[in-house]
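With one protein chain held back, the other chains of the complex are shown just where they sit.
As written, the chains take the letters A and B, and residue 1 is the first residue of each chain.
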Amino acid sequence: MTRIASPHASSRFVPSRRGLLLGAGAALLARPALAQSWQPARPVEFIVAAGPGGGTDQFARIVQSIVQKHNLMRTPIIVSNKGGGAGTEAFVYGRGAAGDPHKVVFGTNNVWLMPLVTRVGYGLADLRPVASMAADEFILWTYTDAPYRTAKDLVEAARAQNGTFRMGGSQARDTDHILTKQIERATGVTFTYVPFRSGGEVAIQLAGKHVEANTNNPAENVAQWRAGRVRPLCVFNPQRLTLTEKVHDGVGWSDIPTSTEAGIGPADFRMPRTVWLPARTTDAQAAFWTELLSRVRETPEWKAWLQAGSQGDLWQTGAELASFIREDEATNRAHFREYGWLVEQG
Amino acid sequence: MEGLPALLHGFEVALTAYHLGLMVAGVLIGILVGVLPGLGAPNGVALLMPLTFFMPPVSAIILLSSMYWGALLGGSTTSILFNIPGEPSSVATTFDGHPMAKQGRAAEALSLAFLCSGFGALAGVITITIVADDIAEFALRFSPAEYFAVYLLAFCAFIGMGGANPLKTAVSLLVGLSLATIGMDTVSGEMRLTFGQDELVRGISFLVAVIGLFGIGELLATADETEKVEGIRARVRLAAVLKTLVELPRYWVALLRSAAIGIWMGLTPGGPTAASFMSYGIARRFSKRGDNFGRGEPEGVVSPETSDHAAGVSALLPMLALGVPGSATAAVMLGGLMIWGLQPGPMLFQDRPDFVWGLIASMYVANLVAVVLVLATVPIFASVMRAPFGLLAPLIMAICLTGAWMVSGSGFDVLLAIGFGVLGYLMKKLDYPIAPMVLAMVLGDKAEDAFRQSMLISQGNLTVFWSNWLVGSITTLALLLLAWPVLAWLLRGGVQLSRRPAA
Partner (left out) sequence: MSRPDDRLGGRRAAELGMALGAAGFGGVVVLGALQHDTGWGPTGPGAGYFPLRIGLLLIGVAAILALLQLRAAAGRFAEPGALRRVARLLAPTLVFGIAIAPLGTYVPMALFLLWMARVEARAGWPVALALALGTPAAFFLLFETWLGVPLAKGPLEEALGIY
C-alpha cells in the first residue's frame, strides 16, 4: 500500500511546503475561496473535547465535512478526539498550543464551567472564543406509562417522594446535573440525581424504567420517543420548538410545552456549542475562522444537521460572545457556590 | 420467522459489485490494522470514518464492519506468529496459538483460528437474524445492578477459573482496577489519583498498557530467553486448510460452547475481550485435554477465537437495537451511525430495514470474504519472521512506541508504554497473568459506575443485586466462581492450592 500512497504524499505535502518557502503572497492570492489577511499554511487540527460519537464530536466532524465539501479552505483538516476528563484534556492541549492558529478546539459551555467544579490544567484565559454556532435544547422526559401527565405532576410526585425520585443524567456537575439543580431551585423539591456516562445510556435507562425522568437533548431521546417508550413533558426554552414533524402518536416537537407554560423553572436552559482558538493568536487569525464558520453556517448541510438534532441556531462572535461567557460564568459560579460544588470549596 | 424475507432483501442490498468491493477493501485494511500493534480495530474504524461521510449509510457500515472482521483476524495472526496480540481480544489466542507455531504447527494454528473465527461469526450473525426482533425488549431490563453483576461475573471468572495462581490473578486484577480509577470520576466529576499531574487527567489508556504489557514486554522476555527466535515459517497451503476443516468437527463441544459464550458476552456488554478470556478459562477447566492448555493445545485456539468473533459480531446487535455498544469498536461505529443521520434504537429496525438487513446480510458475506483473504495473505505477514531477531526486535519496538504515541499524541504515553513493558516482562517471568489487568482496566470504571449507580438507586441497599431473578442469578454465579478455588481446595483435601504458588 505504500506504493499507492506515495503519489498522494508528494501531491499533498509539497505544495504547502513550497508555498511557505517562497513566501505566502503569490500562493495565497491564487486562492479564490476567502480573501483574508491570514490563511492557514499547514494542515489544521480540529480538537474535539469529547470522545467519538457524541454531539460535540458530530459538531466538529460536520464542520470539517462542510469545509471540505464546499472547498472553503485548501489545507487538510485532521479531527482528533481528546475527551479525557470530560473534555478538559482538549483544553489543556489548547493551552499547550498557545499562539498556534492551526489548532481549533470544539466544545460546549464546559470550557468555562469545568474550571469552576474541578481542578483542571488550564484557565479560561488560555483559550480565545471564536464563535458559538448552535444551542442544544433540553427537554424533561419521563417513560410512557408513568403516572405523571405534565411536568407539574412530576414535580409534585417528586415532592411527595421526599428526595428519592430518580433523575438520570450524563456526568456529574455537567449540564444535566446543573439543570436538575436549577429545577430544584425553582420548585423547591429534591431529586436523587443518578449520573451515567452518556445521554444514550440515560435514554435506555429511562426507557427501561430504571430512572423516572431525564433531561436529555432531543437527539439523545428521539429514537426512544419514536418507539413510544418515553415522552416529553416540557422544553427549557422561552419559545416552543419550531419543528412541526409529528414523532409519535400525533405529538411532535412543536407540541411540547415550554417550561414556563408547564409551570416549572428554569425558563431558559440551553447548551451553546462553541469554537475556540488557543490564546495569543492574532485578531486576523480569529477573523479568518469567524468568517469561515459563518460560511459553514449558511450551507444547507449545516441547517440539515441542526434540524436533525432539533438544535437551535445561536450565532455569537467577538465581544458579544465574550460578554455572554463572562455573565454565564458569573451566574453559574454563584449557583455552584450555593451547591458547594466550587473547587475551592474542597 | 418474519426475519427471512427481510434477510433476503438484505442480500439484495449487500450483493452488489460496489458493496463486494467495499468488503474486500475493508477486510484488507482491517487485516493490516489488526496486525499493527497499537492500531486496533477501534482506531482503524475511527480513522476511516471521515471517508464514509459522503457514502450512503449502508455502504459506510459495510466498509467499517468489514474492516472490523479483518482486524479481528489480523489480530489473531500476530498472536499466533509473533505472540503479540494485535487486538486485546486476541490475547487469549496467544496462550496456545504461539506454542503451536513454535512447534512447527503454525499453518494448523492459523487455519484453525480463521476457520473457528468464521464459525463464531456465523453463529453470531445467525443469532442476530433470529433474535433481532426481541432483543430490544430484553436488553431494556438491564439496570445498573444487572450491568454490575455482569462485570463482577467477568472478574470472578478470572480468579476462579483463570488457571493461574488465584492470588496472583487477584493482584493483577486489583492493579488493573486501580489504574482504571485514574483520571476524572464520572459520578462526582472529581480528579482522582492524578496527584496534580496533567498527563494523568485523561486516565491511563488501556491501549498504551496493552502495547507495553504485550508488545514491549514480550520483546524483553524474548531477549531474556535467547538471542535467536525460532523462525516461524507459515505458508498456509490449501491442503492444510482442508485437513483442518475436516478435523474441525472433532472440536464440536468447544465450538458450540465458545459460540454460546461469545454470543452472550456480545449481546450483554461484556465484549469480545472478556468473551475470549472467559471461553479460554472455561475450556481449560472443563476440557479433557485441559492439562495441555498453554503448551500448544488446538482447543486453546478454538475456544477463544470462536468466542472472540461470535462476540464481535453479536456486539453489533445491542449497538443497533439500543445504542449500547457491546465493544469498543461498536462504540466508535455507533458514533458513525449518528453522523450518517441514523438514530440507533429499537425503531431503526422498522424505519430503515434496508440498512439493518443490508448490514446483517453483509456480515454473512464479509466474514466469508475475510476468512478467504486472510488465508491468502498470511504468507506475506509470516515472511517477516524469517528476519533475525536482532533486526526484528528493534523494528517491532519502533512500531510499538509509534503505536503508543498515536493513541493520543503524547510523549508521556510512550514512556508509560515502556514502563508497562518492564512490568509485563516481570509479570511474565514471575507467572503473574497479564490478561486480568487489561480486562480490569477496560471494565473497571464501568463496573465502579454501575455499582455506584445501583447504590444511588437503591439508597445504599446491597440487596439490589438480588432484587430479581436476572440480576440475582448472575450475582450468585459470580460469587460461586470466586469461591471456586476455595471450594476445590476443600473438596480435594487442601492439597492442590498449597502446591500451586511454586508452579
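Quick notes on this structure:
The rule is short, and it goes like this: a contact is a pair of C-beta atoms (placed from the backbone, for glycine too) under 8 Å apart; a residue touches a chain by one contact, two chains touch by 3 or more.
These numbers come from a predicted model, not from an experiment.
In the complete complex, the hidden chain is touched by one of A:Gly87, A:Pro101, A:Pro129 or A:Pro195, namely A:Pro195. Residue in contact with the omitted chain (choice from B:Val301, B:Leu401, B:Ile434 or B:Leu481): B:Leu401. The residue from B:Gln103, B:Ser188 or B:Asn292 that touches the chain not shown here is B:Ser188. For subunit B, the residues touching the absent chain in the complete assembly are 47, 50, 167-168, 170-171, 174-175, 177-178, 181, 185, 187-188, 190, 192-193, 195, 216, 219-220, 223-225, 227, 388, 390-391, 393-395, 397-398, 401-402, 405-406, 409-412, 414-415, 417-418, 421-422, 425-427, 429-430, 432, 448, 451-453, 455-456, 460, 501-502.
Keep this in mind: only the chains that are shown with their structure count from here on.
For the pair subunit A and subunit B, the distance between mean C-alpha positions equals 32 Å.
On the side of subunit B, the complex with subunit A involves touching residues 32, 46, 49-50, 53-54, 139-144, 183-191, 196, 198, 201-203, 322-324, 331-332, 334-336, 338-339, 341, 343-348, 351, 408-409, 446, 449, 453, 456-457, 459. Looking at the complex, you find that subunit A touches subunit B at residues 1, 52-54, 57-58, 61-62, 64-65, 69, 79-86, 88-89, 92, 117-121, 164, 166, 171-174, 192, 194-197, 200-201, 203-205, 207-208, 210-211, 219, 222-224, 226-227, 229, 308.
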